[in-house]
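The complex appears here minus one protein chain, its other protein chains still in place.
We just call them A and B in the order they show up, numbering each chain from 1.
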Amino acid sequence: MKVGIPKGLLYYKYGVFMKTFFDKLGAEIVVSPDTNRQILNEGVKYCVDEACLPIKVFHGHVSYLKDKCDVIFIPRIMSIREKEYICPKFCGLTEMIANSIPDLPFLLGEPIYWTPKEKLMKWALNTGKYLTNDKQKIKKALESALSKQNKTKNTIKQPKLKYKVALLGHPYSVYDPFLNMDLVKKLNRLNVEIITEDAVDDKSIDFEVNKLFKKPFWTFARNTYGAAVNLVKGQKIDGVVYISSFACGIDSVLIELIEHETPNLPFIVLKIDEHTGEAGFNTRIEAFADMLGRRLNFAYNNTAYG
Amino acid sequence: MHNCYSLGIDVGSVSTNLLLADNNNKIVEKLYLRTSGRPIEVLTKGLSMLKEKMGSKDKIIAVGATGSGRQLAGVLTGADVVKNEITAHAVAASHLVPGVRTILEIGGQDSKIILLKNGVACDFAMNTVCAAGTGSFLDRQAARLDIPIEEFGSYALRANSPVRIAGRCAVFAESDMIHKQQTGHSIENIIAGLCEALVRNYMNNLAKGKEILEPVLFQGGVAANIGIVKAFEKILGVKIIIPQYYDVMGAYGAALLAKEKVESTGNTSFAGFNVVNRDFKARSIECTGCPNMCEVIQIISNGKTIANWGDKCGKWGAVKSEVG
Partner (left out) sequence: MLITIPHMGNVYLAAKALFDGIDVPYVIPEPNNKESLQKGSLYSPEEMCLPFKLMMGNYMQSIEKGADTILITGSCGPCRYGEYCELQIKILSKLGHDLDFIVLDAPGEIGMDEFLRRLGKIFKASSKSRAEKLLAIKRAFRVMDSIEKLEAKAHYLAGYEINKGDCKRILRQCKKDAFGCDNPVEMLRVIKEYLKKINAVPVDKTKNPIKLSIIGEIYTVIEPYSNLNIEDKLMDYGVSTKRLLTPSWWYRDIVLKPLKLNSPGLRRASKEYLPLYIGGHGRECIGEAVLAHKEGMDGAIQIFPLGCMPEIVTKAILPSIQRDKNFPIMSLIVDEMTGEAGFMTRIEAFLDMIKSQKKTN
């Protein structure tokens, strides 16, 4: 059986898991290509207009796959950590896709709870049953998918450069170069290296998050907030770049919360959607890089330890 | 011999259209005036222009008003029907092309799609994003590029590779266009790109998930732009029909509806052409009767308030347009 895996949303975090699981079940896997103009256009055509860019792009990936496989896997990830969610659009992802794109093959869109293990197993059995009757095989596939995933660390290789900024945002905005218009390379060219939230360990994140009045119930918010505050306090960065999709509900809260913790750092929010013009985007990045330079020069000339 | 006419009025934010339709629903006179932010002035001017064109014994037997200024026009003229522009457009289209299934409409400040079945609207949508998808934006860009808007379409047809113009709103689209110009793209390709961007935005914002069935009518002022028509045909893969009265369809629908209404009620409530000699003023006041602070629009004629609307509680005696 051919299983289609769309290269969008949390593929950028759990792609290894997805591919290993279906591979171990003996499926032939078709992964959609890196996001491109064609995929974006397809996504914008089908997806409900009010949705954010990553969701639209995901629709595009599904549309690309629809006549190239027997079933399409929809990572409807409800929750990664206990009592936390991703976002309502992830919870309803399967229905959004099913009601927006015509002539789809069967969708493997069961809800996924990453923890506790029994719930993840339930998903594996519910999904695996379409590929095999052998429950042991499914359990094994899940185990090896998990262990491979746990050995994988998301990083973006970076050279050592003059300035260092925290690149914040949801994983698919940070890791999909088409979506973020090659942001990382552009920053590098301007002598700016980046560090992502993946560089901050869970404990340090918890340490910062626990100081909030209310624990954020969105995993991305928890990760990004905790990591951002940690990086700022550690004085390891010269500024913050936040890459955010237009109309992202989570970011409308999160960015404000982070800004409260970074009063003295250059902070730029880059908003993206299918209408974003690259010229204006580049201008903002360049101006930000200039600001980093001028600010450091200023600091060197005006402080005792400069 | 005297003629009987139905008067249709469409007061939009950009243009005010007036027309006279004869007994056979044929349009004998039409006016297309710029509203220029002075709807009352333009409306009375339009009425006196029509009056001059009519024979001294000719009569107005029905009046219909539509458009965003329909309440105002309704009060001033004593219209028989005050109707929203979506319904008016649908009525006009299915009168001219019975069996029409899809209406694409792009006007000065807004755009709509209407789907019909058996001559009756069954689904519709109106733009929710900014004017980047409408006529005013095209006008503005034509002016900026120093090309008469009438020739905009022919420029688009000469393009060999339309550029992609990005922009959620008119301001961003414009800066992207300027950028494209600076990087050396030809005017033809930029204009074609602009037309395609407009149609693409229209399709994504309004037509999403809607089944576009033929016959497809394209109406509203922008239908005169052959570049946009071609972009629609390219993207939809269907033939686009431009109805004869494409630029005054709202007013035409209002006239038809008014005539229909008068046929059942017997006579018109038209206030007569001498309204043009009366002095009208509109003003808005903030009602202080309760903390709702409603903005009440008042129409004042010869020192007397003749109509109010905009209040929530009804104490100002709201004038409403009708449904049905």
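Note that a contact is a pair of C-beta atoms (placed from the backbone, for glycine too) under 8 Å apart; a residue touches a chain by one contact, two chains touch by 3 or more.
Because the structure is a prediction, the values reported are computed rather than measured.
Undergrad: What shown chains come into contact with the chain that's not displayed?
TA: So, taking every chain into account, the missing one touches A, B.
Undergrad: Decide which residue listed in A:29, A:253, A:268 or A:291 touches the omitted chain of the complex.
TA: A:253
Undergrad: Which of these, A:44, A:87 or A:205, touches the one chain of the complex that we don't see?
TA: If we include the chain that is not displayed, A:87 is the one touching it.
Undergrad: I'm checking contacts with the chain that's been left out. Which of A:51, A:72, A:141 or A:205 qualifies?
TA: Looking across A:51, A:72, A:141 or A:205, the contact with the absent chain belongs to A:51.
Undergrad: Over the whole complex, note the residues of subunit B touching the chain we left out.
TA: Counting only subunit B, the missing chain is touched by 68, 83-87, 110, 118, 120-124, 126, 128, 209, 290-293, 295, 310, 312-314, 318, 320-321, 323-324.
Undergrad: May I ask you to list the residues on subunit A that touch the chain which is not drawn?
TA: On the side of subunit A, residues 47-48, 50-51, 78, 83-89, 91-92, 95-96, 99-100, 111, 212-214, 216-218, 221, 246-253, 255-257, 260 touch the unshown chain.
The rule is short, and it goes like this: only the chains that are shown with their structure count from here on.
Undergrad: Within their complex, state which residues of subunit B touch subunit A.
TA: 128, 166-168, 172, 175-176, 179, 203-205, 208-209
Undergrad: If we count contacts the way the header does, which residues on subunit A are in touch with subunit B in the complex?
TA: 44-46, 48-49, 100, 246, 273-280
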